[in-house]
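Note that one protein chain is taken out, while the other chains of the complex remain in position.
What follows is subunit A.
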Amino acid sequence: MAQRATLPMLLALATVALGFAILLAVQQETSPPLIYGGAYAGMMIGVYGFVRLWLPRSDALLIPVVTLLTGTGLIMIYRLTYGVEGVEDLAISQVIWILTGSVFLLLTIVFLRDYHRLMQYKYLLALLAIGLIMLTFTPFGYEVNGARLWVQIGPVNFQPSEFARIGLIIFFAAYLAEKRDLMAATSRTVLGVQIPSPKYFGPVLVVWAASLGLLVFEKDLGSSLLFFAVPLLMLYVATGRAAYVGIGSVLFAIGCVISYHLFAHVRVRVAAWLDPWADPDLMGFQILQSLFNIADGGIVGTGLGEGFSQTIPEVHTDFIFSAIAAELGLLGASAILLTFLIFVYRGMKIALLSGDDFSKLLAGGLTVMFALQTLVIIGGVTKAIPLTGITLPFVSYGGSSVVGNFILTGLLLVISEKAGRRLAGEEVR
């Protein structure tokens, strides 16, 4: 595992600081309260230092990657919301979310250093995850833009699905790691495909169907897609049988056709994807503005603070990538994509180097989810696939998403620590 990452850390912070300096020079505005910038930089350095001390064999390279992504997100959120009526303070609340997320990351690595304990609580975690999603149907839940994703308890608003997905991945990893051999031993072959005995496969199927059903009912397209694909890919990782991916793709196609006919909002999304010009002022407006902005950026971008990305509705959450492409151009957007790729590569590497099934499946599952989420939203805003509203991990504005992804990073760190110890042990002996 790469352990020292001080230079990337410094580069990431320097990039973010320079970005803010350019933005302020261009806008010729007063600086945002510097204390937030200082708190952010201090926290990221603190997290890095603590990870190096507490988990010396872990993959600390993840921290600079997270720093660059959250920092870029902060610059763009500040740029897109500064002085805009109603959302002026979004950048400051994003800083607070990043600080909260960092605290959750630290709690994760302190209390879950021995993450194998999670295996004992797998059913509890699955119940908790489904319970969290169900919370949106109680009076605590409320609708935003036609999807019932949000829950308000006291002063805290959050999107339960962002946390539920981590719980479910832990459940699937623990269950598959434990029952893998049994499932292989008791499977029967039907039409050339091995079907595991329902006795062992049942719980996976029930949890999978329940979470998926609830999310579809919530009209949370993006999360449904992730909840559908991630367990299937984990099953593929656990068994090595490409047949599951094949069956999954067929099921996915059937699911798409059914939901297209069943739900009006799916039809709207598909129509806007196929031909945004059919209704450029309403249905196609968002995606067209996104495309205009990306095109406006060209190779090197308009420069920070000089684009027109505020024309895109919801630009600071789902469409933040379009704003990056507009102001930093093809080059900046590619650098961000490469940074995401590095995160995913490190995650897969951690999965490969881990010694036991649970670690492999957990690291693999979390990474696959992170990668798919990035792929789905960037594909959506560039009109490669129909748009499903999910956040760009670490970059988009959104408390639940930021905190959830910090917890995910924390889990990857403790898994990499164990893998790193396993590797280092041999070098010593």
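Couple of notes before you dig in:
Here, a contact is a pair of C-beta atoms (placed from the backbone, for glycine too) under 8 Å apart; a residue touches a chain by one contact, two chains touch by 3 or more; residues count from 1.
The rule is short, and it goes like this: contacts and distances are computed from a predicted model.
Its UniProt record calls the unshown chain "FHA domain-containing protein", which is the correct pick from "Aspartyl/glutamyl-tRNA(Asn/Gln) amidotransferase subunit C", "EF hand", "FHA domain-containing protein" or "ABC transporter permease".
Touch with the chain omitted from the figure is made, among A:54, A:121 or A:345, by A:345. Here the missing chain is touched by one residue of A:44, A:77, A:151 or A:304, and it is A:304.
From the options A:99, A:151, A:164 or A:177, the residue with contact to the unseen chain in the full assembly is A:177. Remark: the residues of subunit A touching the chain excluded from display are 1-2, 5, 7-8, 11-12, 14-15, 18-19, 21-22, 25-26, 61, 64-65, 68, 177, 180-181, 300-301, 303-304, 328-329, 331-332, 335-336, 338-339, 342, 345-346, 349, 352-353, 355-357, 422-423, 425-427, 429.
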